[in-house]
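The complex is shown incomplete by one protein chain, all other protein chains being positioned as in the whole.
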Amino acid sequence: MATTNTASAPADEPMISVEGLNKWYGDFHVLRDIDLTVAKGERIVICGPSGSGKSTLIRCLNHLEEHQQGRIVVDGVTMTQDVKRIEQIRRNVGMVFQHFNLFPHLSVLDNCCISQTWVQKKPRAEAEKTAMEFLERVRIADQAHKYPGQLSGGQQQRVAIARALCMRPEVMLFDEPTSALDPEMIKEVLDVMVELARDGMTMLCVTHEMGFAKTVADRVIFMDQGQIIEQAPPETFFNHPQSDRTQMFLSQILGH
Amino acid sequence: MLRSSSSERGPLWRDPAVRALVIQALLLLGLAALIVMLVTNTLANLEARGITTGLGFLQERAGFSIPQTLIAYSGDSTYGRTFVVGLLNTLLVSGLGIVAATVIGFAVGIARLSSNWLLARLAAAYVEIFRNIPLLVQILFWYFAVLQALPSPRQSLSLFEALFLNVRGLMMPAPVPQPGFDATLWALALAVAAVVGLSLYARRLQARTGRALPVYRLGALILIGLPLAVFLVTGRPLAWDVPALAGFNFKGGVTIIPELMALWLALSIYTASFIAEIVRSGIQSVPSGQVEAARAISLPGNITLRKIVIPQAMRVIVPQLTSQYLNLIKNSSLATAIGYPDLVAVFAGTTLNQTGQAIEIIAMTMAVYLLISLVVSALMNLYNARTLMKER
Partner (left out) sequence: MAEMATRIEMIEARRPPDLRRGVLGWLRANLFDGPRNSVITLCVLAVLGWGLWPLVQWALIDADWLGSTREACSGEGACWVFISARFETIVYGFYPEAARWRVDTVFMMLGLLIAWLAIPRLPAKRWVGLFALVGFPVVAYVLLLGGHFGLMAVPTREWGGLMLTLTVAVVGIVGSLPLGVVLALGRRSRMPLVRGVCVVFIEFWRGVPLITVLFMASVMLPLFVPNEVEFDKLLRALIGIMFFWSAYMAEVVRGGLQAIPKGQEEAAKALGMGYWRRMGLIVLPQALKLVIPGIVNTFIALFKDTSLVLIIGLFDLLAIIRSGLTDSNWLGFATEGYVFAALMFWVFCFSMSRYSQYIERRLHTGHRN
């Protein structure tokens, strides 16, 4: 298993551990008794029908959603209500959204520099250098001075990936990163994600791209009705699904 | 008007180009006829009433006094000066109103989004009550029901024996600069320059080293501290002319006449209810994904507000805000209902009644408001062009 180059927690300690996580929206029980451990460098794909709680789960990991019961530890830091601690966790966790959520009033370069400037307090030149380095990696450095609105969906999503990487996170969360894209743009984003996986980034990825799951995932997790139904390496998961629900889901998603 | 396939041409009256020409020609003719008719009628009517046209009346003696003038004015001044006095009074109440309405409006708009249920309800009630009552009713209410019900000067409500509120208005101490006060003014100017310099330096420092200075706190310290220090060191060279009761009225100090107070109160409270809605919808127009993305890259709350939410909300807020400012300026003309001497009251009112120069006076009054509208719209377009979101 590959390791990240900037390890902060001991290698044997899990990158993320979730115990007994429960969450409600009002009276609706969205996440039910979730237990999950993610090792350093592990690549996990989470799938499941819509409304199964998969997005909510990864949004809990950087406290975009608040949970009511259970324990979340990210890179050795336990999640509490403390704002400073939440910010500390978020510095280690990058996130890519379905709808990119780039800042439309800032240029691509500024999108990548803003957190380096205000969180890491880096000099402008250094921030720009880091930004260009990652924009280079997602192959969009030539668009650095454009505004998000001037880019295609695929390009915007690659910028969003670069923006998250600029904080040099230990973990990357992907929340359906290709669902809002036109078919011809999906590949350019997936290519970047595959490369990232090859470099040993710890990744949790909510997606329906089963091809991606087969190529890079160490483990595929299937969720339904707010609970983890089944988890297995892709080989086992796709060829010998255990539960009926998983089989039905796979036949629906791969069937057509 | 050439067509590529002239053989296919239908009857002339079905050709759109010909039709367009005919319609426009008819419109032009109609307009011309209307104008000729209006002008002949007007000239005939004016002659019948013995009114001479022209702007000559502006040099004539006005002969009436105005209760509030920002420049020297007396009954011997000309109608031209009346016009300027009225215009300045309009601008005064508009300026005061814009400042107050903005402050109240932003406060109420933000309060409407508060997580505190009671505060949010209170703000909503404010908006629903005041924007649904005609401004004129509000002006009359403040003037006749509140300010006219205040006690006479002898029974004034007073605060620290310096501020006096009575039926004649609000009397406040007036600052009287003594010799040596100039130094404080210079210090203030210097402080402003220093703050500008500081913010430029802070930006450069941050770009070079990444260190962010607490610009707001330092700036406030300089802005207040420096002039205050100079003021104290030079021996506080400022006296106050405190209003004092003399006979049946107050002497000295500055008086805010009740007409101005009522108009100011009503204009700010009324306009603020609209501004509050604009602010609320502007803030809500920023998609929640923007804040989530900012949080995900661990930007702290105040930076998220300053760098992500406010710039995007302002693009929505500013154009609508400007049109509210224009409305406020136009609405200040309701002054005439309570006798605040604004442009409409003294010029389109008193001057018109005395001279009968209806056309010139109404045209001049309207021109002033049109000019303000045009200038503000032009500035607005400039702003829009500058902040235009770049799109594909």
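Order as written gives the chain letters A and B; numbering starts at 1 within each chain.
Here, a contact is a pair of C-beta atoms (placed from the backbone, for glycine too) under 8 Å apart; a residue touches a chain by one contact, two chains touch by 3 or more.
Not measured: the values here are computed from a predicted model.
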| item | value |
| --- | --- |
| For the chain not depicted, the shown chains it touches | A, B |
| Per the touch definition above, residue among B:145, B:176 or B:378 touching the missing chain | B:145 |
| Chain B residues touching the omitted chain (full complex) | 20, 23-24, 27-28, 31, 38, 41-42, 44-46, 48, 114-119, 122, 128-129, 131-138, 140-141, 144-146, 148-149, 330-331, 333-334, 336-337, 344, 348, 352, 358-359, 362, 365-366, 369-370, 373-374 |
| Missing-chain contacts mapped onto chain A | 14, 22, 24, 26-29, 32-33, 35-39, 68-69, 218-219, 225-233, 242-243 |
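Assume only the chains that are shown with their structure count from here on.
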| item | value |
| --- | --- |
| Residue ranges of chain B in contact with chain A within the complex | 206-212, 287, 289-290, 292-301, 303, 307-308, 311-312, 315, 387, 389-392 |
| Interfacial residue positions of chain A with respect to chain B in the complex | 62-64, 83, 87, 90-91, 93-95, 97, 99, 101-105, 114-115, 117-127, 146-147, 149-152, 160, 163-164, 166-167 |
